[in-house]
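Accompanying notes for the structure given below.
Here the complex is missing one protein chain, while the rest keep their positions.
Moving on, here comes subunit A:
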Amino acid sequence: MWRGSLRSLLSGIPLSIRRERPVLLARGSVFLPAELRRPYTPQPERKRFYQNVSISQGEGGFEINLDHRKLRTPQNKTFAVPSETLALAVATEWESQRDTVKFFTMHLTTLCNTALDNPSQRSKEQLITAAVKFLETDTICYRVEEPPALVELQKNEWDPVIAWAEKRYNVVIGSSTSILGPSIPQSTKDTFISHLASYNTWALHGIEYMITQLKSLILSVCLLDKSLTVEQAVLLSRLEEEYQIQHWGTVEWAHDYDAYELRARTAAATLFVHLCSESSTIKHKLMQD
């Protein structure tokens, strides 16, 4: 069908150009103008244009160098991150690219770019409000009424997490089977707002990313407190899907593909937040003898 539309588009082009066309097509879609490219074809990837990756300390923080050229963000700012460990992890991402640079696998670089460029131009308060807004539609507060096995599973898996969060922050959250979701008291929201306000802007970008991936503020808070591992949090976030997989079987190119992507994104965001918000102090143990 698409080939047909391409042919009809080409029929308007003079013959001299048309004769060239098979050659161009054979060399890949890179040379086709955007409107002639078939939809959903993968975007052309850049070749690995550098040999060595190193990090150096600059004015704004730790910078990444690709063969003596500084790495820059999409908005052409110098790529500088506050933590050396983070810079190292980003450098490892660039180093581990083989022939082409696959940006969709470089989650830490993406997060740093977002924090540096702040493309949505939002302030710290707006980031916090957006994060706490998720509590009203938090995945683990929404429960189903049937089938009974899933009801049981959600109760067994999600209730301990909610109970932990309620105890840890001394708030009321609760769960609901209604379409409107649970009614969260204002005091709970205030508690989470003041808790999130203790993070810096970089960390908040990571937290927002984490929340939108997991679709849950409570699970994200568990990750921030290191009370759940990333694998556990992702499993809890995908609980209904996992239940359906048990029932209907798994499809590698849909279920596993999504699950690994979600895990990678969540892990990147967790690491990003922890590295951006920590201040490392070294305490030497006294020698005892």
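We take it that a residue touches a chain if its C-beta (ideal position, glycine included) is under 8 Å from a C-beta of that chain, and two chains touch if they have at least 3 such contacts; residues count from 1.
By definition in this document, contacts and distances are computed from a predicted model.
Peer 1: What protein name does the UniProt record of the undisplayed chain give, "Rab escort protein 1", "Proteasome subunit beta", "Protein FMC1 homolog" or "Rab proteins geranylgeranyltransferase component A"?
Peer 2: "Protein FMC1 homolog"
Peer 1: In the whole complex, not just what's shown, which of A:95, A:125 or A:152 touches the removed chain?
Peer 2: A:95
Peer 1: Which residue among A:175, A:227 or A:244 touches the omitted chain?
Peer 2: A:227
Peer 1: Name every residue on subunit A in touch with the hidden partner chain.
Peer 2: These residues touch the chain not displayed: 29, 38, 40-42, 54-55, 85, 88-89, 91-92, 95-96, 98, 102, 104-105, 107-108, 226-232, 252-253, 256-257, 260-261, 263-264, 267-268, 270-271, 274-275, 278, 283.
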